[in-house]
Structures are given as structure tokens and as C-alpha cells.
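Only a single protein chain was left out; the remaining protein chains are all shown in position.
For chain A:
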Amino acid sequence: MNTQLRLLFYTFTAMFVALIGVLAYWQVYARESLANNPHNGLQTQREVQVPRGLITASDGTVLARSVPSGENSYDRVYPEGAVYAPVVGYWSTRYGATGIEIGMNTELSGRGEPATLDELINQLSGRPQGGNNVELTLDPELQRLAYERLAASATGRGSAVAIDPQTGEILALVSHPSYDPNNIDETFPELQRAENSPLLNRATQGLYIPGSVFKVITAAAALEAGVSPSRSFVDTGSYTAGGFRVTNYGGASYGAQDFAHALALSINTIFAQIAVEEVGAQALAQKALEFGFGDGYEDFVLPVAPSTLGEPPSEWDAALLASNGFGQGTVQTNTFEMALVAATIANGGTMMQPQLVNEVRSQDGIILDRATPQTRNRVMPSEQARQLTSMMELVMTEGTAQSGQLPGVEIAGKTGTAETGSGPPHSWFIAFAPADDPTIAVAVLVENGGDGESAALPIARDMIRTHLEDRNEDQG
């Protein structure tokens, strides 16, 4: 009988050890994902007892802070309100959390692994431990300007994103209409029902037909396929592919034009022809994927709806290839993605990882984490990026965006007027400046705002101007 007893004991021992393994799984491996689970109410219970960290803009402007609201409890206050709500998000004991509040929750709540000796002592002694402060890359002046201009736009619905092309830092990320996160507990049900979706971050979560701004991706694919900017095409006012007749915006006809002017004047027929005859579905789709289409940017701190090609390129017929070639087919994107496209061309064809968090500091100011620029991928050779930049400069000097010129600055840009099938078209504009050494790339979209030149372009132009003036002041 002793053999069996021993065997049983060994089995039980193994099971006890296995249980320690199960515990280690929950308490070490799965700890953070459970802590940040939306159903986990412990975080909000602890939250009201312990001050969360500050969220600040790049200049120290406070975007979110915890203020005492009684003995051992704190309220979350958002001094800048709706301007930053789509980025910063809200923190509600009832409705959970969004934005940076949930994306950086581990740091803000101070429940990450202890990083300083004080934190370790606090954690070991079980003393409440304040959260770490999170500084964002956002430029408050640019953010507020874009917010106010979008609010004043034709429909008041739209988004704008500005990026430093050389580092990937997000300088502005605006969505309008927005909401006041300060009293979210009372207003949430109403906001959720509201027709103009104020809770939707249009810049990262919206998906729109890009229209002609997509032509820069087609152009990049064409340059790779060997179409030179000076190559001549003839526009007769229409181009037929697979039984589908492509025409130009406003029914215009441009005659003989080189490839560079086809982009500058945004000639649909020539881009349809280039997509069908020079590039092909696979190469066009491939270029869009390299530019970030289909990517949810999992490492980015906010959730991003992946821009989409609609159907896979193997399913595209000639008609769909032609219309995707000038952004009116099944492709859909948002200003976050298009700002990255502009930034990539600006940065010589190299896409940097988009970054929104500049640094994380402990409450006593010790830097715990600091963002460093990271390359995401090389989308196009620098020579082709330079050619495309010149073509986009032509858009500003001789093309559709001449009203966007600024004195003394060379800007590269592209307008977009996306037909939606119902109502006025979406107004798009993407640009970067200065063209020879870009420090800012922007994408602006005004929903149903009319053509690209009238609604989106002035907002983007003013963002660029403000940014460059600030830089000159800083350097002077």
C-alpha cells in the first residue's frame, strides 16, 4: 500500500505546484491585461482613493489632474475640456475609460512595477501610491487652433492631425464635435445617442473616402513602376476602364499634361489610366499597405481603425482599379493615416512610428520612460520621395491649392474632394512644410465640407503657419 500512498502524495504535490503556476499566470503574466480590463471595477475603486498622475501637453499645460474631493477620495478634472477629449479621453467610475486615460492606465494609476526606491517602499508597505505623470507630444497652440477652426468650419464635423515627420511625434490630434469629459457621468447617455457622434474620435476611428488625396499613394506606386514626372499623358475628359467611364471633377478636360501636372491639377482620367495601365492592382495595393493601410497601429496608444482597401486587390476589376487609383473606389481612410502618408513623403520615404506620449515621470520628477524616434518602415526610396515632393509643391504653385501658399515658405500639398454619393463632398487636404526640410505634416478633413480647397485647405495652411512662426520665435 505504501507504493500507492507515495504515488498519491507525489501527484498531490505536483498539483499544488501546478496551482502555484496558475497563480503566477494570473498574478504576473496576465496581471496587466486583467487590471486594464473594462469590466474590472477594482481600478476605479482604487482610483477614487489614490490620485492618478497628471496628463500634460508638451509645454506642461495640464490636460487632466486629480483633485481631492473629500477624505481619501479624488475627482478627475480636465481643465482644457473638449479640445483634448478625443485624445485624453475620460475616466468614469460608471462608464469606464477611453483615450490616454485607459491607454496609459498602468502608468497613470501607478500600479506598474515599481520604478523608483520610494515606489518600491510604498508598494511593499501597501501605502497608497500616486500615479506617474504622462506628458504628451501635443502642441497646445496648434491643438487649440485646429479645434477652433474645425468648430467654425462649414459643417463643424471633421478632424485634423499634425505630425513631426522626422520623429513621428503627433503635434495635434483634433476631432470635432467633441464633448466635455468633466461631467461625463451625467452626459454620457445623451452623448452616446447624439446624432453627430461626439464620442467618436474622427481622426483615428473614423473611416472616409479619401478622394484625390489618395492620388499621392497612386503617384508613389507609379514612380516605383518607372513613370517619370515628366512623362506626358493626354486627357480627353474621360477614360473608360472595364466599362466604367471616368471623368474629371467639374467635367473638365486638360489635354496633354505631364505626370507632375496630372497630380497638380488632380486629373482623375490620367490617374485612372496610370493605375490600370502602368501600376496594376497588386502594386497599388502593396504601396497602400506599405503606407499603413490595413494596419491598426497596435503600438500606438490610441485605438486606430485600420484604413482599408475594401476588397483584396485580387478581386479588383479594371473599373474598381481605375476608381481606387484616384481614391473614389472602395478605399477608406482617416486623417491619422493620411497625415502619416504626408509625413512619410516629407521624411524622404521613411515612415516613423507615430508617437503621442513624450515621457513618463514619477511624482517626484524622475524620468521613467522617454520616447525615442523609431523607424516604422521604408515606404519609398528617397529619390522617389524627392520627386513626389516636387510634384506636391507644384500642387501649391500651379495646381489646385494655390490659395494655400504662404509667403517665404515652400509647401508640398494635395487637395481631395471626395464624392460621398449623398450631400456635398468631403473636403480633404494633406501637406507638409518647409518642402526642403519638413518639420510638420498635416491632414485635415471637413465632412461634407465641399471641395478640398475651400474647407480643409485654409485650416491646414493656418496650422502650418502657426507652427512655423512658433519655430522661428523659438530659434530667434
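Please note the rule applied: a residue touches a chain if its C-beta (ideal position, glycine included) is under 8 Å from a C-beta of that chain, and two chains touch if they have at least 3 such contacts; residues count from 1.
Simple rule for what comes next: contacts and distances are computed from a predicted model.
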Hidden subunit of the complex - UniProt protein name among "Hydrogenase/sulfur reductase subunit alpha", "Hpr(Ser) kinase/phosphatase", "Cytochrome P450" or "FtsW/RodA/SpoVE family cell cycle protein":
"FtsW/RodA/SpoVE family cell cycle protein"
Across A:2, A:236, A:422 or A:472, the one contacting the chain not displayed is A:2
For chain A, which residues touch the unseen chain?
1-6, 8-9, 12-13, 15-16, 18-20, 22-24, 26-28, 30-31, 34-35, 37, 39-42, 45-46, 123-127
